[in-house]
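Here's the structure we're looking at; comments come further down.
All protein chains but one are shown in place.
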Amino acid sequence: MRTSVKKLVTAVSTSVALMGAGHAAAEIQIGIAGPMTGPVAQYGDMQFSGARMAIEQINANGGVMGEELVAVEYDDVCDPKQAVTVANSLVNDGVQFVIGHLCSSSTQPASDIYEDEGILMVTPASTSPEITERGYELVFRTIGLDSMQGPVAAQYIAAQSPERVAIVHDKQQYGEGIATAVRDTLKDAGVEIAMFEGITAGDKDFSSLVTKLKQADVDYVYYGGYHPELGLILRQARSADLDARFMGPEGVGNKDINTIAGEAAEGLLVTLPPAFDQKAENQALVKAFEDKGEDPSGPFVLTSYTAVQLIAEGIEAADSSDPFDVAAALRDGTYQTPIGTVEYDKAGDMKSFEFVVYEWHSDGSKTPVN
Amino acid sequence: MAANNFRHALFCAIITLIISYPIIGFNLEAQGINVMLTGADTGTVVMVLLAAVMVFLFQLFREQIMGALRSVPNPLPQSSKEPMAENRRAKIESWVLTGIVILALFWPFFVSRGSVDLATLVLIYVMLALGLNVVVGLAGLLDLGYVAFYAVGAYTFALLSQYTGISFWLALPIGALLAALFGLVLGFPVLRLRGDYLAIVTLGFGEIIRILLNNWTTLTGGPNGIGGIPDPTLFGMEFGRRVKEEGNTSFHETFGIAYSGEHKVIFLYLIALVLAVFTALVIRRFMRMPVGRAWEALREDEIAARSLGLSRTAVKLSAFTIGAFFAGFAGTVFASKQGFISPESFVFLESAIILAIVVLGGMGSQIGVVLAAIAVTILPELAREFSEYRMLIFGAAMVLMMVWRPQGLMPMRRIHIELKKQE
Partner (left out) sequence: MQDLLYFFQQLINGLTIGSTYALIAIGYTMVYGIIGMINFAHGEIYMIGAYTALIAITGLTALGVAWLPLILIVALVCAMIVSSSMGWAVERVAYRPVRGRHRLIPLISAIGMSIFLQNYVHLAQGSRNIGFPSLIDGGFNFGSGEGFQMSLSYMQITIFITTLICMTALSLFISRSRTGRACRAVSQDLGMANLLGIDTNRIISATFVIGAALAAVAGLLLGMYYGSVDPLFGFIAGLKAFTAAVLGGIGSIPGAMLGGLILGVAESMTSGYLSGEYKDVISFSLLILILLFKPTGLLGKPEVEKI
């Protein structure tokens, strides 16, 4: 049912885009590329709902420099191969601004094409440092990096002065990236790392791993990866009486972890971007989402909203819809957005992106720790 | 008899209900922190009931329906006709193929960039499927880890370009040869296994190679993959906006035309086209050569072929190696097209898709494989609704093809002499 609504929306917005193609002067196309289907479609939903909301609100306020924003949406299924096809289709449609992609492994090959074709890309979700390391001019993001999030977690762990820490990751770009950052920071802080080990994503049996953690007698376990595996590890650790505190990145901070881990999720530490939907100044926006029947609390909803808003404000600041001018304007200016004050460095990363340590509870709620 | 039939039909209908209603009729949904069970909407329930009724009716009137079907004239009359004389058939086929290739050569200049890019992907699948066709279709060896050789080709180019700055044109033969070498080395011990064991072992090899690529972080970058893979150049001319490598010139400056990203996409497409045609021609050649006949002989009857003095290992190994060679080819083109590769592009599902193409195209037939590659790659792009159902349909199609038409949509037909029936 949900998917058919999604398809309808896609169909309508694409047909709007096609109809608009005739009188192109009066509008600016915003490409939105992310997974509508596939295993991570739930994160894609957040991206699309945030970006659509921003486009609607900007248009309701008279558009950008008198021109209307039009969404052009594509599904990349978070598959690198499809992402390249989507990128080429966006080039083809004459789109000059793209919100996307979601998965780092899709964003990376797609950004090569955007940079070559002079398209400005803002990713609201890809956290791999490599994306902005290549000196590209037109690549931005509205989310922090793995290399920012890891140290926050590591500093928290180090501050508790644990005796021994284990680091486990799922051997994927995201998980291993963060886990490595955590390890490096902990090492600098002089904490003993008892274990640094990968698991297989999609595996279900972690009894051996849990036994190993028990044997290593660790106080803290940092897990780099997503919730399905950590949920199982937590649960199997609990039934084996492993006495250690677990911590994970925002990929595990999802209510689904409670359905898997149950009671064992109590006390899990999670580094998350601050809950933007809890901020007082965003309440009007939150209400707009709720009126539409959408949930603004997902980690990528407001970052996507911000991505669209930044492009709109960048165009106005540059007084031009040329992506290179807009990129320059984004680098120069300071912008007030739902995710806070945004300033960009040369690489296209935000100068500051805050991560907060939360404690997760077995009823799916969370409380800030510090 | 009728009562028996009725009982059987009722049984089948009940089984249909049992296997579909619990899974389709109830949805497990995470609501907050609890898993809830929600009933599906009435439409779905009605559909499930309808399916059961249809099964019931079909089983009840099975005899009549099958009889009616049999009396309908065969929609593909050629399958009952004598095959055309081989030389005439080959002539027609080569004319048609030449026509298609010429069309394909000029086509990209008139269509959109997205379509050209998609067509490049289709051509990569064509290469892969043609290669796998040699192994599965001609030699009758079920290889479920074909994607490993594809990965070898892609990673060879990526690694060589990263560490030695090699160009696409040099990497192409190296990647293909290295993949062939892998095929040879892996094939040597396993090819004496029987068909179904071979399938499992190749599947295992495919997974092992992927896991190694993922875990060997120092060399392959692990899950981070390898980026910055260069595009192919045309006699030292690059297609990017800026020249990336010393000593190269850029295509648009050399010819004094405005820069357009389309040049690169079209150039890649043309390379893929040439390579796909090359693959098809080479394999056609092989099929006519003694080794090609030997593949088929071994597929049809291993014991008879061996008794005629064919070396089982040599024949199988040649098919395996040649198949791997073309997978390496396709891998190099894929790496160049993507500019970034990571192990997640080489999962088992990819092997399954390539196998589906070969099976749907008719094992052994080249035109069939090309058509199937086009259908399998483009259909999900044309109909987005279809893409969710894509694998479901592939699976069902594989079963149905095996049940009804194991020789495929366009079976390979060879002239053969049939013994006259003794009156």
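We call the chains A and B, going by the order they appear; numbering starts again at 1 in every chain.
Here is the rule we use: contacts are C-beta pairs under 8 Å (C-beta built on N, C-alpha and C of every residue); 3 or more make two chains touch, one makes a residue touch a chain.
Fair warning: this is a prediction, and the values are worked out from it, not measured in the lab.
Trainee: One chain isn't shown here. Among A:197, A:219, A:266 or A:295, which residue touches it?
Mentor: The missing chain is touched by A:197.
Trainee: Looking at the whole complex, which of A:69, A:143, A:179 or A:260 touches the chain that is not displayed?
Mentor: A:260
Trainee: Taking the full complex into account, find the residue in A:205, A:281, A:345 or A:363 that is in contact with the omitted chain.
Mentor: A:205
Trainee: Pick out which of B:3, B:28, B:69 or B:382 touches the chain that's been left out of the picture.
Mentor: B:28
Trainee: Of the residues B:92, B:111 or B:211, which one touches the chain left out of the display?
Mentor: Candidates B:92, B:111 or B:211; residue touching the omitted chain: B:211.
Trainee: On chain B, where is the contact patch with the chain that was removed from view?
Mentor: Within chain B, the residues that touch the unshown chain are 15-16, 18-19, 22-24, 26-30, 35-37, 136, 140, 142, 144, 189-190, 193-197, 199-201, 203-205, 207-208, 211-212, 215, 303, 352, 355-356, 359, 388-389, 391-392, 394-399, 401-403, 406.
Trainee: Since one chain isn't shown, list which residues of chain A touch it in the complete complex.
Mentor: These residues touch the chain not displayed: 38-39, 41-42, 171, 197-200, 202-209, 211-212, 214-215, 217, 227-228, 231-232, 235-236, 239-241, 256, 258-262.
Methods note: only the chains that are shown with their structure count from here on.
Trainee: Applying the document's contact rule, which stretches of chain B touch chain A when the two form their complex?
Mentor: 30, 32-35, 41, 112-114, 116-118, 121, 211, 214-215, 217, 222-225, 227-228, 240-241, 261, 264-265, 337-342, 344-345, 381, 384-385, 387-388
Trainee: What does chain A use to touch chain B in their complex?
Mentor: Touching chain B: residues 1, 3, 7, 10, 37, 75, 77, 79-81, 84-85, 88-89, 91-93, 105, 108-109, 112-113, 116-118, 128, 130, 134, 171-173, 176-177, 198, 200, 255-256, 258-259, 362-364 of chain A.
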